[in-house]
Structures are given as C-alpha cells and as structure tokens.
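The complex is shown incomplete by one protein chain, all other protein chains being positioned as in the whole.
The letters A, B and C name the chains in turn, as written, and every chain counts its residues from 1.
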Amino acid sequence: MLDISSVNYDAIFRRYDILVEAKEKPEDIAAKILPKDALLKKVAEDVVFMKYKDVEADTKAAMEKYKPEEVIEKALVKGMDVVAELYGRGIYYLPHVMVCADAMDKGIKLCEKNIKGERQTKGKIILHVAEGDPHDIGKNIAMVLLRSAGYATIDMGRDVPVVDVLDLVEKEKPDVLTGTALMTTTMSAFPRISERLAEKGIEMPFICAGGAVNRAYVESFPMGVYAEKAAQGPVLVGKAMDGWDWKKIRSKWDDVVKG
Amino acid sequence: MLDISSVNYDAIFRRYDILVEAKEKPEDIAAKILPKDALLKKVAEDVVFMKYKDVEADTKAAMEKYKPEEVIEKALVKGMDVVAELYGRGIYYLPHVMVCADAMDKGIKLCEKNIKGERQTKGKIILHVAEGDPHDIGKNIAMVLLRSAGYATIDMGRDVPVVDVLDLVEKEKPDVLTGTALMTTTMSAFPRISERLAEKGIEMPFICAGGAVNRAYVESFPMGVYAEKAAQGPVLVGKAMDGWDWKKIRSKWDDVVKG
Amino acid sequence: MAIKRFTKMEYKSADDMVFGEAKYPLTYGLGQKIGAGTVVPEINFAPRPGAEKNPATLTREYVDYITKDILDRAVTLGFPAVQLENEWIHQMGNDPEKFAKPVVAGQKALMQKYHDEYGIALSIRHTCADPRLAEKGLRPGMDKTHMYPEKTIESFEVAAENGADVLSVETMGGKEVSDYAILHQDIKGWLFGIGYLGSMDMEWIWPQIVEVAKKNKIIAGGDTNCAGANTSMFMAGGYLDKDIPRTFSAVTRCIASARTLVAYECGATGPDKDCGYEGPILKSISGKPSAQEGKGAQDAHADLMGNLIAQVCDLWSNESVEYHPEFGGSSVACWLGVIGYEAALMNTAKQLKQDKLLRDLYAATDSYRSPEGFCLRYDNAYKIGQAIVEEGNDIYLRSRAAGLKAAELIAESNAKGGLKLSKHEKDMLNKITTDLKALPDSASKFEEQCLKEYKNVPMFNPKNYGL
Partner (left out) sequence: MAIKRFTKMEYKSADDMVFGEAKYPLTYGLGQKIGAGTVVPEINFAPRPGAEKNPATLTREYVDYITKDILDRAVTLGFPAVQLENEWIHQMGNDPEKFAKPVVAGQKALMQKYHDEYGIALSIRHTCADPRLAEKGLRPGMDKTHMYPEKTIESFEVAAENGADVLSVETMGGKEVSDYAILHQDIKGWLFGIGYLGSMDMEWIWPQIVEVAKKNKIIAGGDTNCAGANTSMFMAGGYLDKDIPRTFSAVTRCIASARTLVAYECGATGPDKDCGYEGPILKSISGKPSAQEGKGAQDAHADLMGNLIAQVCDLWSNESVEYHPEFGGSSVACWLGVIGYEAALMNTAKQLKQDKLLRDLYAATDSYRSPEGFCLRYDNAYKIGQAIVEEGNDIYLRSRAAGLKAAELIAESNAKGGLKLSKHEKDMLNKITTDLKALPDSASKFEEQCLKEYKNVPMFNPKNYGL
C-alpha cells in the first residue's frame, strides 16, 4: 500500500467525539442525585456502578430499615435516574444502561418477594413490533428504560399480528400501547390498529416509533404519538399517567420531549 | 494530462443513442401521411421540411383550388401531424418542431385573412406558469404543440397571480386551463386555483405540468389532470373536446397517454 | 452437499486484491460479467408505503415505475452494465407465489427488452427475506404459526424459477443472542451468537440455496451479517452517537466475516451482499467477487468508511432507497447516477492501470476514521483472513482468531498514533481482548459454557441449531 504516513489527517476528518469528550465524572453527577441515607445510597450505587454481585446483599440490608416499596423507589429506581442522566450527557453508553438495569432488576425481584400482594407500578405498558417486522432492538431498549422508570411492561415481541395486539389490549387495558416499525412496508399496521381500537371505543396514547415512521406519519392516525428515541418513552408515558390524553400529548410534543 | 489514448471506452460508457440511431428517413414517413393532392402536398411538405420561404406562395396556390379552412386542415395541420410523428420516433428533435410550427403559423395567418368571420378552432386553451415561478420553457413548448394541433391558445405568461388566472378563466371560459410549475414552492398555486374555481361553480380539466409536480399531487385537487410531456397536451385536450370531464380523463389517464 | 472449509488464502498477498477483479469471476444474466475487469453498479430500491397492498399494485411499483426508471436512466447516462437488487419485502416472502412471482417475472421481461434494444448488460439479484423467528423455530416443522422456515425455502424457488439471476439472503441465525450481546457489550455472547450459532444456521440453509440455484442454472450469490454486524455498526454510529463503542463494532465485524464465509463453503460463488461490510475479508480468503456499498449508499447508511470500502469491490451499491421523486428524477434514477459514475471512475482507473493507486486513495481516506474501517482496509482485512484460514476447519476457533486479530491490529495502530481512540473505546478494547483471551480452546468446551451462560437469553432455543 501507498505510504500514508505523511498525511495530515486534520484535513480529511476530525474526531469531534474526542474533541468534546466529557470531562465530568460519573461520581460527581451521582453525588447530586443519590439518596443521603447510607443504606439506600449503597443500593443505588450498586445500580449506577454496575455492582451486579453486591446488589442483592445491599438490597437485603436496606430492607431491614425500609419497606421494600421504599427500597425500590428511593434506591433502585433512583439509581437508574442517575444512569439516565449519565446516558443523556453522553458519559454512559447504552450498554451501561442495560447492565445497570439488570442490576436494578435483581434488586427489584428481591423486594417484590417481600411485598404483600402485588407491587404497585406506575402504570402498565404493552409493547410490540409491527406485523411482518423482525426489527426489535429499539423496542427492547425502550422496554428496559420503561421498566427502569418503574412501569410494568408486557412485551408481545416482534412480527405481531394486528389481531393479537387488539385482543391483548382489550384484555389487559394498558395505560399506553407502543409499536415499533423499521420498515415502511410494515408500518401500515399502526393505523389499522388505531382504527380498530377506535371502532371498539378504546382510547389511549399509542406511542409509535422505529426508523420507518416519522412524526407526521404517526400523527396522521388517531391516538398516534411519535417517539424518536427510546429515552423519550418514560417522558411520554409519564404525561399519560399525569392524565394527559393523546391529543394533549401530541399538541405539546415539542415541549414534552425537550423538557 | 495523462495519456488516455489507451483507454477502451466501451468499458466506461456506451453511446446508446448512436447504437439505435434511426435508420428511417423523414421522407418515407411523410409519404404515408401526407395528402395525395399535389397542391396540398406541397404546402404540407413546406411545413415538414421547414421550407419557410416557400410556404406562403404554396399556400396561396392551394387556396385557388381549396377553401382556406381546407388548406389549414388538410395541408398545414396535416404537415404538423407528420412532424409530431417524426418527433415521437426520435427522428426529429424539438427545434425542428418549433421551426416547422413557425412555417405552419405563416401559412395559417395567410389562410385566416381569407376566412370570413373568425376561424373555427378546435377549442380554446388558457396557459400559464404558476405565481412566483419564472420557468416557462415547458409551457412555451406545450403551447406550440397545442397551436399546431389546431387549438386557439391564450398565453398568460409566467409568474401569473392566482387572481389573474381566475379572472381570465371567468371571462374567457376556455375549454381547458393549463398550469406549469417547476418549483415545489410555487406549485401550491394550483390547488388554490382549483378550489376557487370550484367555489365559483366553474368546472373544466385543469392540466398541470412541470418538473415540480407529479401525478399524485395533481390528482390531489379537483379538476387536476397531470401531463408529463408537452406532447401529451394535444392528446389530453382532445379527450376534453370529445366531451370527457376531468374525472373521466383522470381515470383513463394511463390509456389516454399511451394510446 | 459437503462443506469445503477454507484453510488457505486464495490471494497470495493483499496487494493482489483490487476493485473490478476477482480470482473467480462470473458470467450470468443478460450479458453480465462480474469481477472480470470492471466494476458494475448495483442498484437497490424499496417500494413506496402502500404499494404492498396487493400483487397488482406491488408489481406495478416494482416493474413499471422502479425497474423502468432504472433502465431509462442507465441508458440515458450510457452505463454499459447494471445489476438490480430486489430485497424482498415481508409480503413477498410471506406469500411468494402470490406477491413475488409477478414481480420477479415482470422485472426480468422488462430487462430483456432493454437488453435486446440497447445491448446493455443486465442482471438482477433477488435477496429473499429470512423472516424466521427464533422464538417460533428456525427449522422446518417448528414454526406452526407462520411456517416461516418453509416459506423461506419456497422463496428461493419462486425467485429462481421466475427470473432471478443471483440468489442472496441475509440470514438471521444466532441473532437473538447477538442482539443481547450488543446491548450488553459482551463479546463472548457475540462470538457464540454469530461466530458459532450463525455459522451453523448458514450450514443448514446455504446448501439448499445452492441446490435451487444449480437446478435453475443461476447463481447462488452470498450472505451478509447485516443482522448482526450492521446492527452493531449502526449503533456504534458516528461521532455524535453514544450507543456502543466503535471498537466493539469493529471486532464484531471481523468475527462476522468468519460466519459469512460459510455460504461459499457450501457452494455459493459470490457476489456476496453489498451490506456485508465484511466483504474485503471474504474476498481475500475466497477470491470471489464482492458487492460493497459506502459513499454511494448514504441513502441508507452513514458509515465511517464511505471511500475505503470501495477498495476491492466488484459491484458498487446504494444499499437501498425508497422510490420517490427528486428534482433530478426518481430516487432510484438519482442514486444509480451516483454509483454508476463511481463505477465509471474505477473502470477508467483500471484502463489506465491506476486502479491500485485509486484503491489506495480510497483506503487512505478512511484509514483512521474508525476502527472498523481500519480493520477492513484491504491489508488488514487480509491479515484477518489469514487468522481465519489458519483455524479454517473450526468455526469457533476461527471466529475467535478473527476477533483477536482485529483487537490486536486496532491496539497496535492506536499505540502508534494512527487510530485515535476515545477513552471509552480504549476501555472496551481492553475488555474485549481480556474476554477473548479467556475463552476455552476447544469448540466443545465453548459450546458447553455458552449453553449454560446464555440459556436465559430471551428467545434463545438451542434446538434451532440442532443442539
């Protein structure tokens, strides 16, 4: 190969990511958000710093002083809040989030065993990937973030027939339904779902996402609320839980997503 | 420059136009269409072969035997039919058509002087280019072809305000209105025109063309009939004169344009 | 059919590889020659949303609009040869007789017409869909809901019998594990999913594709690890993306090459699929023609090696564009212009015997833009190929070797200041090296470990791979 050692690569490309590499440390950001109480803090830190092996023991310890519900809310989910913040600032990468979520899940499982009856979640979400569409990575990421934010999720998987979605929604009555489509030839399942739900008199925000759809498309059918990134899932669902209907979420979409 | 004489250009590009260069001669095609009568034939040939200088004398000669209307129909316009055929087959180029049309026009002017009252044309067409749009070459070509096919044309020019179009249409009551737009930011004038015409209860085929528009767009508003090429003008207008309304022309568009 | 492993390189040296030439060139279709001295543009497209409504609308979209526009533009610009690629949409794979057959036949008839009229060299690749779902079952008889395994095989038959010149597919074996591995940055899981399970799945499907191709006297092209390595690459993204580090995607790509090779070992002849960026490695090992995409496939992918990846291609592709109008004509016509002109430039360079120089300019441009591009630079690709064939008989060992070699090359360049890695990329690279080195040294031990370690990965079912 030609000798390329003389090339001044500054004229060819710039590694902007290195130029602006974050100088902030995860520890400093965590400190601002984490609970003060030492026991809870320990659990939250296990989540933030992926201490997969310690999380169960520390959760147990915390439960000696706090109710399991409190450990979930004030330690495990709080830890994920830090993670979300770190991800948002580009300090953590996606896989960090996944591993942290695994740690959180471990702790939550343990807490749930100690809760009498069923654990109170913030709300119920059904997720699916459009009929004919095998692309499910985005949906999987979104699900992790929703679970981390304290929602109960039902994952219908991918290539899910329209009729199955309709049946399950009728049966489960979720607070929010989500759909993912990465192919322009499968995304037409969404308006079909929304129309049939409307016919049945069922109404709820139907968050649609995935590479194929855009905001204009999703807003062209009733109930459709667009999501561009998985991280917007908890924010949008949060508004639904605050009692906003799909029309209101849609009309304030820009603000919701930015804020 | 690098010595390129060794390049075998067959691997780089092919002059397909030369590969399929028409072997047919204009004369042979003309022979099949031209009138038999020597006087008329002479006039028609003046048009086909751009004998700009002879056309007036020959037209005069023909008028000694035939009525001016007949000379127009059976010689001058017939000649343009041959030209259209030659253009369609890729033997004549566009500028031939323009020059032939000039020759035809000369002959027609002369005939018209000898017609009592007004000459009967096949129909009346108003042409314009959308408000804000300066691109008028396509419209000019289309106009020549329409005139050559025997229609009376009113040319409103380019960058024509929507209101002016509405006013003139109300006043002139043309058989067909046409619009040309080459910019996606000016083409919205067409639906505005069509809506306002509809409000006034005026209905007619509104042929829309130009690089910016496509069939789907033009068919998205009432009266809109798409034209891709100038050569389709006479064909589409012909259907309107046969009494087809814009809905029928639209629904049979593929056949009309191919046939 | 017996699987013939690659245990030595078909090229004597990296420098022998160049675009437009393959050791085993091909002749097929309507006067098409691939890898025989010229680069041919390969244009790919997707129908407009809604066109899939019924077979008539779909055929009209694919034939009367898309194929016609492509052929017209090819003649307009004077391109001597064009290959079309039709990546099947779900509806075609789900009901090949009804949705695919008229499309395949209609396209070929129109191509024949242009070939007859203008003498233009034409061919079409049908990339059938692989809709098989791990959770339902990848082998015949398992998926009672959709019958996807059966339909996948039927797809090749319908394509082959009705006008395809080349058969390709993006197989999905091991994807459920590799998806999990990407999201958890777990290189071992990746190696298991793609290097091991993926290879086994290809060993099952590819002999069948080769059989269908033979029966119909057409070409069994090749595969791509789009499902795995491209997911990894796009999530790694560019300098604004923070999903996964680019060192991870670089190593996954190289491991994937050991998998995609299996198609050739089962009798496929190339050209491989454009979206398989592992192509340069495959070509170095096998000598088969390669389809690639980069600068001219921005309609679909913004990768970090737009020029580099053209270095040893035989077909130059746009990956895929949805049919729609542009100021310059329809999208397919416009993108054909982009890739056709690039092919023309390469062909001129060949004629003037400057092809190796142009290759090196392509390579140099993106040498250090990303670790993945760096690994695929033809000299490094060759080294990775060598690492693979040294362990050629063992799908596990060769995949691991590919990964280790990639990690080694990246670390070396970073140390010398060629590649410049971010902190996060460096950390990941170190972890990858440690993890790969810690792996057992036999496939059976590896399999045993992994079946245990990954048994709870969602949708993973060992039976899909005969395990």
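What we mean here is this: a residue touches a chain if its C-beta (ideal position, glycine included) is under 8 Å from a C-beta of that chain, and two chains touch if they have at least 3 such contacts.
Given the structure is predicted, the values throughout are model-derived calculations rather than measurements.
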Candidates C:Glu326, C:Asp427 or C:Glu453 - the one touching the absent chain: C:Glu326
Selected from B:Val7, B:Ala61 or B:Ile202 as touching the chain missing from the view: B:Val7
In chain A, positions touching the absent partner: 2, 4, 6-8, 10-16, 19-20, 211, 214
Interface with the unshown chain - residue positions in chain B: 1-2, 4, 7, 9, 12-13, 15-18, 21, 87, 90, 92-95, 98-99, 102, 132-134, 136-137, 140-141, 157-159, 183-188
Sites on chain C contacted by the missing partner chain, in the whole complex: 46, 72-73, 75-78, 237-241, 294-302, 304, 306-307, 319-322, 324, 326-329, 331, 333-335, 337-338, 341-342, 344-345, 347-349, 352, 354, 357-358, 361-362, 364-366, 369
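Everything that follows uses one rule, which is that only the chains that are shown with their structure count from here on.
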Computed distance of Cα centres, chain C from chain A, in Å: 31
Distance from chain B to chain A - Cα centre to Cα centre, in angstrom: 60
In chain A, residues with contacts to at least two other chains: none
Numbers and ranges of chain C residues touching at least 2 other chains: none
